[in-house]
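Sharing a structure, written as structure tokens. Questions coming.
Note that this complex is displayed minus one protein chain, with the remaining chains in position.
A, B, C, D and E are the chain letters, set down in written order, and residue numbers restart from 1 in every chain.
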Amino acid sequence: MTLSARNKLVGKIEELQSGGVMAHVVIRVGDNLIESVITKRSADEMKLKVGDAVVAIIKSTEVMLEKS
Amino acid sequence: MTLSARNKLVGKIEELQSGGVMAHVVIRVGDNLIESVITKRSADEMKLKVGDAVVAIIKSTEVMLEKS
Amino acid sequence: MTLSARNKLVGKIEELQSGGVMAHVVIRVGDNLIESVITKRSADEMKLKVGDAVVAIIKSTEVMLEKS
Amino acid sequence: MTLSARNKLVGKIEELQSGGVMAHVVIRVGDNLIESVITKRSADEMKLKVGDAVVAIIKSTEVMLEKS
Amino acid sequence: MTLSARNKLVGKIEELQSGGVMAHVVIRVGDNLIESVITKRSADEMKLKVGDAVVAIIKSTEVMLEKS
Partner (left out) sequence: MTLSARNKLVGKIEELQSGGVMAHVVIRVGDNLIESVITKRSADEMKLKVGDAVVAIIKSTEVMLEKS
């Protein structure tokens, strides 16, 4: 293990929309869609595009729980 | 839609560990394990236990992307 | 209790401004104004507008303290 | 204005509980209780105690909205 | 000590770009560049501009670690 963030979800980009400073990315992870907002600069530098294989990474302190 | 957070992952608690102030919860979501750190108080008040059906909720600004 | 996030502030939307990807929302909560930045998609899907009753939700790990 | 974080809620500490590394602080802000989790080190260095006047500070990107 | 956030990095603004709602700020801190995304409103109200001395503030729960 090399990164402390405990959540790493392997998926594929389904949609990518850029604004002035931020970019909204939708990723298919199994049966779920994961949505991420990153800087437009990172999206550009990573040359993200629909169909790219990516990993969504989330620090565990950012995950809330709801009991149904 | 009622909550602005865009990521809601339905799963089941596999493991729950409490510390002095925080609790570490592991949730099975399909083929993935999602890990969450919430307050011990919330874990207690929600009476969380292994086997509970829960939804992991994540704001999209907290999701990073890595390109493989 | 059903959601682990410990801060839930009931208020009313006073102002709403959309950018390309994000939306800036100002909420009146008693004597305070709370400001939130969510995705434009959530603001649109929730059909948020000035005057709407909303709850501002904040995970306790995101709250800093300053001693005056 | 000197700090970019847009939410600054003036209150008074009602309760303070320390764990091994983190501390859970409950602050009365008008009719609301705000809960914060900070490092035990900060709580100790700031000499936080029940009754202290504090400001709870929250970055607007950390505030979610729920429509009732 | 007055603010609970444990990371305060003194630097100078090298670049500032505004979008519709957010602003992207690049700060020189010694040998490193720190990048921050804040609301355009805060950037405007603080009258941020290239060359300004600023402090980048980060809550410790937001810092991940990678082992090389």
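In the analysis below, a contact is a pair of C-beta atoms (placed from the backbone, for glycine too) under 8 Å apart; a residue touches a chain by one contact, two chains touch by 3 or more.
Computed from a predicted structure; not experimentally measured.
S.K.: What are the shown chains in contact with the chain that isn't displayed?
M.R.: Within the full complex, the chain not displayed touches A, B, D, E.
S.K.: Taking the full complex into account, find the residue in D:A5, D:A43 or D:V63 that is in contact with the omitted chain.
M.R.: Once the missing chain is taken into account, the touching residue is D:A5.
S.K.: Which parts of subunit A are in contact with the chain that was left out?
M.R.: Touching the missing chain: residues 1-6, 36-39, 41-43, 45-46, 57, 60-61.
S.K.: Over the whole complex, note the residues of subunit D touching the chain we left out.
M.R.: The missing chain touches subunit D at positions 1-5, 19-22, 39-41, 59, 61.
S.K.: I need the residue numbers on subunit E that touch the omitted chain, in ascending order.
M.R.: 5-9, 24-25, 27, 29-32, 34-38, 42, 46, 48, 52-68
The working rule: only the chains that are shown with their structure count from here on.
S.K.: Approximately how many whole Å separate the CA-defined centres of subunit A and subunit C?
M.R.: Here subunit A and subunit C have centroids separated by 22 Å.
S.K.: Taking each chain's centre as the mean position of its Cα atoms, how many Å separate subunit A from subunit D?
M.R.: 29
S.K.: Any chance you could list the residues of subunit C touching two or more other chains?
M.R.: Residues 1-6, 19-22, 24, 35-39, 41-42, 46, 57, 59-62, 64-68.
S.K.: Taking touching chains as linked, do they make an open path (line), a single closed cycle (ring), a hub with spokes (star), an all-linked set (complete), or other?
M.R.: Looks like something else, not a line, ring, star or complete graph.
S.K.: Show me, using the given definition of touch, all chain pairs that touch one another.
M.R.: Between chains, contact exists in these pairs: A-B, A-C, A-E, B-C, B-D, C-D, C-E, D-E.
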